[in-house]
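There's a structure below that I have some questions on.
One chain of protein is taken out of this complex; the other chains stay put.
In order of appearance the chains are A and B, and numbering begins at 1 in each one.
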Amino acid sequence: MEIVCPAGTPASLRAAVKAGAHTVYCGFADETNARNFPGLNFDRDEMREGVKFAHDHGAKVLVAINTYPRAGAEAIWHRAVADAESSGADAVILADLGLLAYAAKHHPGLRRHLSVQAAAANADMLNFYASEFGVKRVVLPRVLSVPEIAAINAETEVETEVFVFGGLCVMAEGRCSLSSYATGLSPNMNGVCSPASHVEYHDDHGALSAKLGGFTIHKVGADEPAPYPTLCKGCFSAGDATGHLFEDPVSLNAEKLIPQLAKAGVTALKIEGRQRSRSYVAQVVRNFRAAVEAQAAGRPMPEGMLAQLTEGQAATAGAYKKTWR
Amino acid sequence: MHLTVGPNQFFWKADAWSAFYDQMAAAPVERVVLGELVCSKRLPFYQDRIPGAIETLLEAGKEVAVTSLALVTLKRERKLTAELVEAGVEVEVNDLTMLAYLPKDVPFSVGPLVNVYNEGTLAWLADRGATRICLPPELPLESVTALAAEGAKRGVTVEVWGHGRLPLAISGRCYHARLHKRTKDNCQFACEDDPDGLTVRTLEDQPFLAMNGVQTLSDSCASMANQLEVLNKAGVNALRLSPQTGDFLGVCQAWRDRIDGRIDAAALSDRLETLSGGMRLSDGFLTGARGADWSRAKEGEVA
Partner (left out) sequence: MHDHAVQLPVFPRLPAFALRGLPLTPIALALGAFARRMAARHPSMFKRLGDYGNLRFVLDPTDLPVTLLLEPRAGNPRLRLSRQPMQGDARIAGPLSGLLGMVHGAYDGDALFFSRDLVIEGDTAAVLALRNAIDDAELDLAAEAEAMSGPFAAQVRRLIQLAETRTGVALSRHEEGPLW
C-alpha cells in the first residue's frame, strides 16, 4: 500500500522522503490549504524544489488546495491550481465544487484527488465526483468503519485513501464551523481549526488551563498530559455529566488495522500532521513504511513505537471500530 | 424579504411534529421545508405523518420542499435519499449525495449544510438545476453580498439563516448516546428528551454549544434581527427561521412584523428573547469577530 505523508516545510518533505514516504502532501503558504498555520508551508520556489527532490528520490507530491475559495477572491485558488501544475506536482487535492469544476476545465491533465474536507462518505458520492469532475482518488472522512470502507470500495473504481495516524476530527470534515463560532476562523474559510492565535494558556501552580476565543476548553493538573485546546476535544458539561463530551484528547492510530484496510481495498494510507516537526514526520513515516512492507510480505505488524508522539499520549482506532460512534 | 421555515433539526414526538406543521399552515411565511435532516433513525417515528403535513401546507398556499439527510453513510440512508426524488415536491439538498440521484432536468434547492462559499460553486449548482440556495451560516457579509449578486445574475434565489440555533457540525458519532454511555446503534433515542437540544457548558459554566444527537449546534439563537436592512441591501431574497418548541408561530409573526415595518430591530430582538425563553442571540458570523458575537452586546461582554 502507498503511504501518503505530511510535509509542512521543505525540511519535513525531505525528511519524509528519506524516511520512506511513497508520496508527500503539502500546501502553499496561504489560505488555500487547510493547514494555514504560522511559519508553515511552501512558497512557489520551495514547491518546485520540493517536487524535484521528491521525484529525484522516486516519491510523488500532492498539493492540497482544500479550503473553500472565498467569494470575490477565487483567483487566489485558481492561481494555486495553476502553480501546482507548473511545479510538477503529481496531483492536487481539492474540496470545493467550483474549484473542482475549474480545475477539470482549465487543467484537465492535472490529476485530481478529493480532499477529506469534502466529506464524501458513500460510494454514490465517490462515483458522482468521478463522473462530474474526473476525480481519481477520494480521501475518506473519518466517520466510516472498516466494513463500510470495504463496501464503498466494492462499488467504485475510484481509489480510496484513509487516515491511519495523527489528529482526529470527530465531526464530518469540511462541515464543521465550531472553530469560527468561537474564534472567527474556520478550516473551510481560513485553513485553520482552533487557531493558535486565539489560544491562551494559564499556568496556575502547575495546573494548566487553556482558553480558545475566551471559552475555556480544558484544565489539566500538574502531572497530566496537556492536549492542544482543539474545540471538539475539550472538556465540557451537559446535563449532569462533565467530561470530554465529543471526543477524548486522543489521536488516531490505525497501525494495527493495516491488514484489514488492505483487505478492504484501500489504495493509500494517509498520515496527518503537516503542522508537526520533521522529527515527528520522520519517526511516523519510518514506522508506517516498515508496517506496509511487513503487510506486503505477509509478516505480522511491527509493535507500535509511536505512543509518545500522540496527542494526550493516548491513541484510538476511531470510527474504524464501529463502537466509536 | 420572504420567510422560510427550515426543517426541524430536533427529535419531536410525532403528535408534536404534526401539531407544529398544522400551525405553520397558518404562519405568515412563504415557504416550509420539512423532513428529517439530522438522523435517519428518527424518521420511522413520524414518516407516515409527512404526506399529510405536505398536503396541509400546500392547501394553505405554502411552497413546500423536503430535505435530504445531512450525512449519508448507510445503505438504508442512501435508499431513503434516492426515494426523495419521488416525494412529489421539491427536494432541498443538504448533502451532495442527493445529486447522484436527482435527474438532470429536475430543479432543486440547496440547504445550508452544503458548502456554497463562492461564485464558482453557485454557478455550478445553478447549471445543475439549483433554483434556490440557503447559504451556510458561517459566511461573512462580504461573501453573502457577492453570492447574492451571483444568484441574481443566474436566477437563483438566495436565502440566509435568519433565526435559530446554528447547525455547527455533523458527525458519525452520536453525542447524546455517548453522554448516556450508549453506542449509536443502541441510542434508545436519548435526543428525544431535549427537543431544543441540550446545552453544553464550559468548565466555567458558560453556555457554549448544544448537542442534538449527531449534530452540534450553537447554544445561542442566531438572529438577523439587527441585520435586515443590511441583508436587503446585499440583495438577499429570503430568511430562514429554524423551528424550536414554544410559540414558534409567534416567532414567525414577530419576523413578519419586522419585515413589514410594524416593529424595529430592538423590538424584534426583545420579542424573540421572550419567545425563546431567554435564549441569547447571536449574529457574529455575519458581521462580528466570531460566530458567537451579538451585534448589540456591550463591549467585553460575551454574547
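By definition in this document, a contact is a pair of C-beta atoms (placed from the backbone, for glycine too) under 8 Å apart; a residue touches a chain by one contact, two chains touch by 3 or more.
Not measured: the values here are computed from a predicted model.
For the chain that is not shown, the touched chains among those present are A, taking the whole complex. Touch with the chain omitted from the figure is made, among A:T9, A:T67, A:T156 or A:T216, by A:T9. When the missing chain is restored to the complex, the residue among A:G134, A:P147, A:P225 or A:P302 that touches it is A:P225.
Residue-level contact of chain A with the missing chain is found at 8-12, 15, 17-20, 37-40, 57, 195-197, 199-201, 203, 208, 222-228, 275-280, 282-283, 286, 289, 307-315.
Criterion: only the chains that are shown with their structure count from here on.
For chain B in complex with chain A, the residues that touch the partner chain are 70-75, 77-78, 96-97, 99-101, 113, 115, 117-125, 136-139, 142-143, 146-147, 150, 166, 168-175, 177-179, 183-185, 198-206, 208-209, 211, 216, 218, 284-285, 288-292, 302.
Of all residues in chain A, those touching chain B in their complex are 68-72, 74, 95-99, 101-102, 119-122, 124-125, 127-128, 141-144, 148, 151, 170-172, 174-178, 180-184, 186, 188-189, 213-219, 232, 234-239, 241-242, 245-247, 319, 322-325.
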